[in-house]
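Here the complex is missing one protein chain, while the rest keep their positions.
In this document, chain identifiers A and B correspond to the written order of the chains, with residue numbering beginning at 1 in each.
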Amino acid sequence: MTAGAPLVEVTGLRQWFRVGGGFFGRQDTVRAVEDVSFAIARGEVLGLVGESGSGKSTLGRAVVRMSVPTAGTIRFEGRDITRLGRRALRPIRPRMQFIFQDPFASLNPRMTVRQIVGAPLAIQRPELDPAARAGRVAEALQTVELSPAHLDRYPHEFSGGQRQRIGIARALIMEPRFLVADEPVSALDVSIQAQILNLLIAVRQKLGLTMLFISHDLAVVGHLCDRVAVMYLGRIVEIAPTRALFRCLRHPYSQALFSAAPVADPTLRRPRILLTGDLPSPLAPPSGCAFRSRCRHALPACATAVPPLREAAPGHAVRCIRDDVALGPPG
Amino acid sequence: MSAAEALAPAPPAARPRSRAWRRFRRHRLALFGAAAIVVMVIAAAAGPWLIPFDPLHIDLRHRFQPPAGGGHLFGTDQLGRDLLIRLLMAGRISLTIGFAAMTVSTAFGTVVGITAGYYGGALRIALMRFVDAVLCFPQIFLLLVLAAFIQPSIATLTLIIGATSWMEVARVVEGQVRSLRERDFILAAETLGASGRYVMFRELLPNAIGPIIVAATLTVARAILMEAYVSFLGYGIQPPMASWGNMLNNAQEYLASAPWLAIFPGAAITLAVASFNFVGDGLRDALDARLDLH
Partner (left out) sequence: MAQEPLLEVSHLSVTFATENGPLPAVRDVSFRLSAGETLALVGESGSGKSVASLALMRLVPPAPRVSLGGSAHFCAADGSRHDLLALAPDAMRRLRGNEISMIFQEPMTSLNPVHRIGEQIAEAIIFHQGASHRAALARAGELLEKVGIPDAHRRLSAFPHHLSGGMRQRVMIAMALACTPRVLIADEPTTALDVTVQAQILELLKELQHANGMAVVFITHNLGVVAEIADRVMVMYAGLIVEEGAMVPVMTRPRMPYTRGLLHSVPRIDPETLGSAPLTAIPGTVPDPLHLPPGCAFAPRCAHAEPACAAAPPPLEPAGEGRLVRCRRWRALAEAPA
C-alpha cells in the first residue's frame, strides 16, 4: 500500500432496510443510503452534513460495520471489510471507533467509569494484567480531561458533557486510526459544545486521527473538517473542501441548508431561501433528482434520471444538472 | 483550557441501589412480607431444634390434642404427632422447594430469554414459540403427569416445578433484552469487537436484573403453591414426611372434629405465598428502571 492511499474508501455503498411486513402489513424498503462513494485520506477529517432522514447516521454506522451493507464496498486500510463476519472484524475493530450522539444512551447505566472505559481492553486484551489496564484507563481519562476521582462513579452521576468525555475516552483507549463521530455535540449545552469540539480537535492532532464527523450543524462541520459532504435523501449531493464549499455552494439544497442556519450575529442578514414542503418519504422518493420536488431551480429534465455526481471545480463535485445556480459566500 | 480542574466531582447523587431501597421502604406490605419471610425461614431452619418433639414420633394416647393442650402449642394430629414441629419441618421442605425451583426456573428462563432477545430472528421465533407452547399446557396437569411418572422427592419435585415455571422469566427477560438490544451502549460494545457472550452477560444481564428479581420472587410464591397442590393431591411429598400440602390432605377427614389440622398449614401457605407476592410487588416498584433515569 502506498503512503498516499486513502485510509477509508467507500464505493457505491447502499444500505436498505425492510420495514413493516409481519402478518398483515405491507413490506417496504427504505433506501437509507443509496450509491454513496467517498474516500478519506490519512489524517483527514471529512464532515457529513444533512438533516434527519438524509441517511448520514446510517452511513456512518455502516462504514464501521455496525450493519451489513446491502451493496457496495468499504475498504479500511486497503482491505475490503464489507462482508467480514464478527470474528474477522474483531482484530480490526480497535482501529476504527465510534462516538455516539446521545451521551445518556451510549454508556451502560450499570457500569462504573472504570468498567466502561476499560471495556475495550477487557474485550480485546483480556490477558492484560489489572495494573496495566488501570494505567491505560487513567491515561485515557487524562486525555479527555476527566479526573481519576471519577473512576468508580456511575454514568448518571455526570453531566452530559462529562458523559461525552467518557464516551470519547472509551473510543480512544485502543488508539484507533479512524474515528466516526455521530453528532457528538448536538445533545450538549452550547457552552459545553465548544469544550468537546476543542477536545476533539486536540486529540485529532495528538493522535493523528482520521475522522468522519457527522453533524446537522454546518458551522460546527466547517470549524472542524477539511472536506464536507452534504447528504439529501440517502445520496451525497455535494462534496468539496470546506473552504471551497463555503465560498461557492453549487447545489440548491446546500444553499437552502446554508441559508436556513441561523447566525448569532444580528448585523449579518442573509437572504433566506425557504424550502417549501417536507422531506419526501424515503419509501417513495421522487423520480430523478430527489430534491427536485422542493427545488426552485428544477427543470423538467430533473425528473428523468438521477443526476450524476460531476466535478464542477477541482475536488468539488455536485449532483445537479444545472451549473448556473452557484451561490457565493454570505454577507 | 482549564476544563480538568473545573470538572469537579459531580453532585453526590444517590446510587441506584440506595434509591431502590428508599422506594422499597415506602411499600408497607412489602416490608411486612419481607419480615414474614425472614421469620418463616429462621423458624423453619432453627425452630425444630428448640421444640422437644420428634415430628415422626407417634403418640396414640395424645391424638387430636387441641392447640395449647398437653404442652403442644399447635395441638397434635390423628397420630398424636406435634403439629408445630411438623409445620416447621414441612416449612423447610416447602421453602426449600420454593427457592430451589425458583433458582432452576430463573436460570433456565434467563438463558432462554437472553438468547432469544439477543440473537433475534429465527432463533427468537423458535424459542419464544416453544415458550408459548409450554404455556399452553395447563401447568397443574403437566405437573401431575410428570409427577405420576417420576418418583417424588424434593429434588424431582424441584425440577418438575422448575420445568413448568420458567416461561414467565423467559418472556420478561426477552422483552427487556429486546428493548435494550438496539441501545447505543450495546452497539458500542459491538464496535469494540465484543463476543455475543460478553454482550449478553456483561452488558445486557445487569440491566435486566431488576425484572428478573421481581419475576423470581413471584416464582417462589408460585412454586410453594404448586408444591402444596401436588402434595395435597398425593403426588408430591409422601407421608410420613410432612409438607404443607400433604398436611392439608391429611386434615380433610377431620375438618369438623379437628379444624386446627387444616387451619395451621393453610395459614402457613397463605402467609408464605402472600409474603412473596407482596415483596415481588414492592420490588417491582423499587426496581422500576424508568424511575432511575434522570
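Methods note: a residue touches a chain if its C-beta (ideal position, glycine included) is under 8 Å from a C-beta of that chain, and two chains touch if they have at least 3 such contacts.
Keep in mind the model is a prediction, meaning the values are calculated, not measured.
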Among A:Thr11, A:Gln115 or A:Ser159, exactly one should touch the missing chain; which is it? A:Ser159
Please identify which residue in A:Ile74, A:Ile166, A:Ala256 or A:Cys289 touches the non-displayed chain. A:Ala256
Residues of chain A (touch criterion as defined above) contacting the omitted chain: 51-52, 159-162, 189-195, 197-198, 201, 216, 218-220, 222-225, 242-243, 246-247, 256-267, 272, 274-275, 277-279, 329-330
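Quick note on the criterion: only the chains that are shown with their structure count from here on.
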So, in the complex, the side of chain B touching chain A is made of residues 1, 3-4, 7-13, 15-16, 183-185, 187-196, 198, 203, 206-207, 209, 292-294
Which residues of chain A touch chain B once you look at their complex with the stated criterion? 61, 64, 66, 86, 89-91, 93-94, 96-98, 100-102, 104-111, 119-120, 123-124, 145-147, 149-150, 153-154, 156-159, 162, 165, 167, 170, 174, 195, 198-199
